[in-house]
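Missing here is one protein chain; the remaining ones are kept as they sit in the complex.
For subunit A:
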Amino acid sequence: MTALALIFTLSAIGISETMYLIRKRVALEQPLCPIGKDCAVVLSSRYSKIFLIPNDLLGLFAYIILSIISAFLVVEVGPQGFWKVFLIIMIIAMSLVSFFFTYLQWRVIRAWCFWCLMSASTIWLMLVILLVSKNI
């Protein structure tokens, strides 16, 4: 229950973060870059989309699904075993994708984006919670 509360909270933070990036992208504005000044370089690079879908939109979708699954597990809706496995697979997959994007920033784009790193940290924190929690 505590682990689910934390995963839900982190998903909600991820939703607000990706919503901010989506709003800025749609408005053709540059997002604030609280640390460093390379956010725009990363967010406008060719790696900012996967199969023509912007990463912020994919992130929003993933965070919404995570928060809904966490809620289902708390309220005990539907097949609990399936939701647990789905949640674990999603967090592991998102962590791996975040590793890949962080590597891209480090070695390929050679610029750091505050929002991308914050999103990656949010997901890795979920992975840590998953690993240390004995029971979801």
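Throughout what follows, a contact is a pair of C-beta atoms (placed from the backbone, for glycine too) under 8 Å apart; a residue touches a chain by one contact, two chains touch by 3 or more; residues count from 1.
One rule holds for everything that comes next: contacts and distances are computed from a predicted model.
Novice: The complex lacks one chain in this depiction; which UniProt name from "DoxX family protein", "L-serine dehydratase", "GSCFA domain-containing protein" or "ABC transporter ATP-binding protein" does that chain carry?
Specialist: The UniProt record for the chain left out of view names it "DoxX family protein".
Novice: Can you tell me which of A:Ile13, A:Val41 or A:Leu127 touches the chain that was removed from the display?
Specialist: Among A:Ile13, A:Val41 or A:Leu127, only A:Ile13 touches the chain that is not shown.
Novice: In the full complex, which residues of subunit A touch the absent chain?
Specialist: Contact residues on subunit A toward the absent chain are 5, 8-9, 12-13, 15-16, 19-20, 23, 67, 71, 74-76.
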